[in-house]
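So, chain A:
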Amino acid sequence: MLETRKRFHDELAALQAEVMAEGQLAERALGRSIEALVRKDKDLADRVIAEDDEVDDKYMDVERRVIDLLAMQTPVAGDLRLVSAIMHINMHLERVGDMAVNISKIAKATRELPTDPTVLSHVEEMADIARSMLLTSVDAFARRDLEAALALPRMDDPIDHLNRGMYREVVGLARDPRLLEWGVQMNMVARQLERVGDNAVDIGEQVAFLLTGEFREFTDASHPPSP
Partner candidate 1 sequence: MSGVEAVRQEALTDDLGSRRIEVHDLNAWFGSLQALGDVAVVAEPQSVTSIIGPSGCGKSTLIRCINRMHEEVLGARVSGKVLFDGQDIYAPDVDPVEVRRRIGMVFQRANPFPTMSVLDNAVAGLKMVGRLSRGELRRRSEQALRQAGLWDEVKDRLDEPGGKLSGGQQQRLCIARALAVEPEVLLMDEPASALDPASTLRIEELIQDLKTQFTVVLVTHNMQQAARVADWTLFMLYGQVVEFGPTRKIFTSPDDKRTEDYITGRFG
Partner candidate 2 sequence: MSGAAVATAGARAPGLSRSMSRSRRVKDRAFRASLWACGFLALLPLAFIVWYVLVKGVSALNLDFFTKEPAAPGEPGGGIVQSFVGTALIVGMAIGMAVPLGMLAAIYLSEYGRGRLASAVRFVAEILLSTPSIVAGAFIWAVVVVAMGTFSALAGAIALTVLMWPIITRATEEILRLVPQELREGALALGVPRWKTIARVVIPTAGSGIFTAIMLAVARGMGETAPILLTALGQDFLTTNPVAPADAVPLRIYNYARTPVLSQHAIAWGGAIVLLAAVLVLSITARFLANRQQRRIR
């Protein structure tokens, strides 16, 4: 049987692959930005900032191709939900890339400042969870795994918890003005990581919509959406 709409399906598959690649780039940038922060590595930070261009290029490419697809192929039903998911996930991943850039800039700016080991370890912990959430969300999209997508809000709890605790810990660094300055910057890093977590949850929402046809906000981990 001759497959109808082959070009359309090939393009859908290509866009999906592009988004997956973008996800990998974003996750890698995130990891490297934290590494640059912890090891005070200026060159690594610069690399992350420079390589964000690649993420942006992919973002604009996917964006343009999605618009073309909507105009010329008028996707419906499952195809439409997939195109919508691709478009939104694309946007979230580009934001994650920007967050990695922000963290790298902060890494460069705090290179000369003293550090506090507790705060730093919490930042690393938050970063690990954020990266894990990002990978889970993108993987859930690739494998069309609803359960994995639904698990994301729960994974977000520790980040929120650590983020809220971060403020009190930084206040405790007031004894040293330079340490305090570093602490405030770390607070901003924490906020960036918390937003990475939110973006991963949003990606999970898109996956759920793709699979169920219902769009629900994963507002609260204690009220998970029914599948």
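Here is the rule we go by: a residue touches a chain if its C-beta (ideal position, glycine included) is under 8 Å from a C-beta of that chain, and two chains touch if they have at least 3 such contacts; residues count from 1.
Regarding selection, all candidates are chains of the complex that A comes from, given by their letters.
Values in this document were obtained by computation on a predicted structure and should not be read as measured data.
Among the chains 1 or 2 offered as candidates, the one in contact with chain A in this complex is candidate 1. By the touch criterion given at the top, residues 1-5, 8, 74-81, 212-214 of chain A touch candidate 1 in their complex.
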